[in-house]
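Here it is, the structure, as structure tokens.
Right, chain A next:
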Amino acid sequence: MLTSVKTALTAVIMRDLRRSVRRSQDFVQPLLFFVIVIALFGLAVGPDKEVFQEIAPAGVWIAILLATTINLDRMFLSDYQDGTIELMILSPTPLSALVGAKISAHWLANACPQILMAVILGAILGLKIDVLSALGLSLLLGSPVLSLVGAVASALTVGLRGGALLLSLIILPLYMPTLIFGMAAVTNAALGLSIEAELFFLGGLAFLSATLAPLGAAAALRIRLAAT
Partner candidate 1 sequence: MNFNWLHRYASPMNFYSWSLVATRWLGTVSAILFAVGLTGGLVYAPPDYQQGESFRIIYVHVPSAWMSLFIYMVMVSAGTLGLVWHVKLGDMIARASAPLGAWFTFLALATGSLWGKPMWGTYWVWDARLTSELILLFLYLGYIALQGAIEDRRIAARAGAILALVGTVNIPIIHYSVEWWNTLHQGPTITKFDSPSIDTSMLIPLLLMGLAYIFYFCTIVLIRTRCEILEFERNKTWVKQRALEMESV
Partner candidate 2 sequence: MGKATCTGNGIRIVETEFFAMDGYAFYVWGSYGLSAVILIANAMLPRIREKSLLKRIARGYSED
């Protein structure tokens, strides 16, 4: 019985999503972490509303980066431990497609709630509408890049002792262009300038990583699994 590629990919996405919803670690805790970082940020900046509103988008972006980084090592971990990755390597569906499906599920379960929460919190904390929309759009375009590039690092470090810390050391330099363009968009919006260019750059990064990252992550998984 041959499964079509579409069925295989849908199955992978649904399985991962179902698992995320069932286990609070994969779903609620990253969201909670995100909110806590923002709260700490607000606490650290202090009661001055003007200053906070100026720096808040930077805080949101950093919170998203940290929340994504913290949860990245889980992407392939349970499948690595129970042997599913080996089955994926052996299956007729291309490994990079399956990896792409896993990354999509990860993005849907982790980044999307956080983006939504970011926009809601932004509105509550009184960010202006153009800054808020710039923040939302830049996060929408930037977070797939974070999940995609993060997947490569996650595949490289899956199952290693101290993997999560190693992963964050590896991934944060690679996240910097996304952060730069995302923040550039927000700062320009605050100044009333057009954010088209930044959004195009972020979109370009998203397409580039969508094409290359699944291949890289698949190669990394094959390399890591040659051991066992």
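Criterion applied: all candidates are chains of the complex that A comes from, given by their letters.
The rule we apply is simple: a residue touches a chain if its C-beta (ideal position, glycine included) is under 8 Å from a C-beta of that chain, and two chains touch if they have at least 3 such contacts; residues count from 1.
Predicted model, so just to flag it, every value in this text is computed and none were measured.
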Candidates 1 or 2: which touches chain A in this complex?
1
Can you name the residues of chain A that touch candidate 1 in the complex?
149, 152-153, 156-157, 160-163, 166, 169-170, 172-174, 176-177, 180-181, 183-184, 187-188, 201, 205, 208, 212, 216, 219-220, 223-224, 226-227
